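All protein chains but one are shown in place.
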Amino acid sequence: MLFFKRQLPLAIAFIFGLIGFLAQYIPHHSFEAVYNELISWVRLLYAFALILGTYSLLRLHFKRIERKTAGYGYSIILWIGFSVTFAIGMYNEGDWFLTGQSRTGMLMWIYDYIFKPAGATMFSVLAFFIASAAYRTFRARTMAAGMLLVAAIIVMIGRIPIGDMISEHIPTMAMWLMEVPNAAVKRGIFLGVALGVVATSLRIIFGIERAYLGGD
Amino acid sequence: MVLKSEEIKDLILFLLLVALLVGTNIYLFASGKLEFNWEGIGIMLAAGITVSMYSFLYKDNVLFKTVEHLYVGVAAGYVLSVYWFAIFYADLIEPLFFPPPGESPAWYRLMPMLLGIILLMRVSKRIGWISRISFAFIMGFYSGIAIPNYIQTMIVQQLHYTVRPLFSAGTPFEMGIQIAFLAVIIIYVILDWLWLSALNKAWVNALVLLPFFALLLFGIYGGIAGINQIMVLVGVLSVLVYFFFSVEHKGVIATTSKMGIYFLMVSFGASFGYTIMARMSLLVERLEFLIREWLQLT
Partner (left out) sequence: MQRETLAKILNLDRRWIFLMVLICAIGARFVDIDMQIFPKKTVKAMYDSIEEVAKNKGTVLLSMDYDPAAKPELEPMSRAILRHCFSKGVKVIGMTHNPHGQRLAQTVLESSAAEFDAKYGEDFALLGYKAGGGTLVINMGQDFRDAFAKDFANTDIRSLPVAKDITSLTDIDYVISVASSGYWEAWMIYGHDRYHFKFGTGVTGVIAPDVFPFIQTGQVTGLIGGLAGAAEYETLIGKPGIATIGMKPQSAVHVLLVLFVLFGNFIFFWDMILKRRQEKAWKR
């Protein structure tokens, strides 16, 4: 049983990791055909993995309703929102779910007038909190913090039309900050990130990294 | 139930908000600014959702929590519908069971379907272990394709640009500026290593760095490309040294690392400025929706 739970998955990760790696260097048409097919498989499996995320969310709220924890009424609202939307989606304006998705209809109405405004507003609330933080917490206590604030102010003013109205040097300086010191730093960070990705990928392929398998 | 004065104030404000929303919508429909059709009702609903979410800025309240949970539920329902039509039906069900006339069923799609169903077994405590096969396939294969692509894009191409001739061709004066700029940086590193870091006086640091800033500004406004190339090289190296924790940060390493911190602060400041711009843009658009589409003030 341990073979199926541990050795087999690690062997699969190794074999297909090797295939994925070698495919970049073997232009032979048979190998390419296998590679193309495997790429499709991975792409399709992503969708199944995304369902797991949605399932977790719904299960969490279902448990809250079951146990009648504090605020379970909101979980009922979540489930109603989900059920109605999904049912309307599957109804598909009368064509049901074994055909292409309708381009108009009730599902699109729900998207345009409930989902879209809620999603857009949710993150715009952050604008107010940033303003509050700018007043209450952004302090130039050290030279490094001071440099950060000066750079932030130059970029903030330089990126808007008022920067050009005050002086043409401000947008020039803002652009230089982005193109030179910022690009240099991001480059250094990306080099480190890439090395980390390569190292982690090798660890996954060789079975050293097993966290993705979950517990025993 | 006896309410405290703070709670009474909050309740009054909450009821005022609801009354304002209802009153505004009644006025908009009655005056004909909003038509009483699906679009008009939708705009009213969208405005209500927007204002309810902003009510959180005063205090967390029932309206906000209701809208928040409704949003999450609707998002889950919508996205599952999209998955079904765009992926499961279009790429699996239709090619397998409803192929176009004249085409045979795509039996090769049975394998990813089987792997997908195995992956979904993750939810079961008893046989959830079988999903490891599918996860191993995804993780292994994706790791394999990531390695050469990341090396090429993030390492080779980036290093190729960084490791370039330091000095750009130009007049002897421009060459002199570039050499002086590099020399000033090297001198600062040596001075900091031998003297400045022990002295720990900000004004002395600033004084020593004056030639650096002067040459930098001269290079930027004089259009000497080599200055930027030197800055990029120094920036990349110093940031890499800062993040290299396997060696103790002493002496020259400490100075280079300190330079890396300054570069990082400038970059984070620039990123922060852009982040503020991003967040403010979101607010601006929502207000534009309320002003233009709901209240129709412009």
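Order as written gives the chain letters A and B; numbering starts at 1 within each chain.
Note that in this section a contact is a pair of C-beta atoms (placed from the backbone, for glycine too) under 8 Å apart; a residue touches a chain by one contact, two chains touch by 3 or more.
If you're wondering where the values come from, they're calculated on a predicted model, not measured in any experiment.
Across the entire complex, the residue among B:L57, B:L114 or B:I190 in touch with the chain not shown is B:L57.
The hidden chain makes contact, of the residues A:L149, A:M173 or A:V198, with A:L149.
Touching the omitted chain from chain A are residues 32, 35-36, 39-40, 42-44, 46-47, 50, 99-101, 103, 108, 111-112, 115-120, 122-124, 127-128, 130-132, 134-136, 138-140, 149, 152-153, 156-157, 159-162, 164-165, 171, 175, 178-179, 182-183, 186-187, 190.
Residue positions on chain B in contact with the hidden chain: 57-58, 75, 78-79, 82-83, 86-87, 90-91, 95, 100, 142, 145-146, 149-150, 152-154, 157-158, 160-161, 267, 270-271, 274-288, 291, 298, in rising order.
One rule holds for everything that comes next: only the chains that are shown with their structure count from here on.
If you average the CA atoms of chain A and of chain B, the two centres end up 9 Å from each other. Within the complex formed with chain A, the chain B residues making contact are 38, 41-43, 45-47, 49-50, 53-54, 56-57, 65-93, 98, 108-109, 111-113, 115-117, 119-120, 122-123, 128-130, 132-151, 153-155, 158-159, 161-162, 202, 205, 220, 228, 231-240, 243, 260-277, 279-280, 282-283, 285-286, 289.
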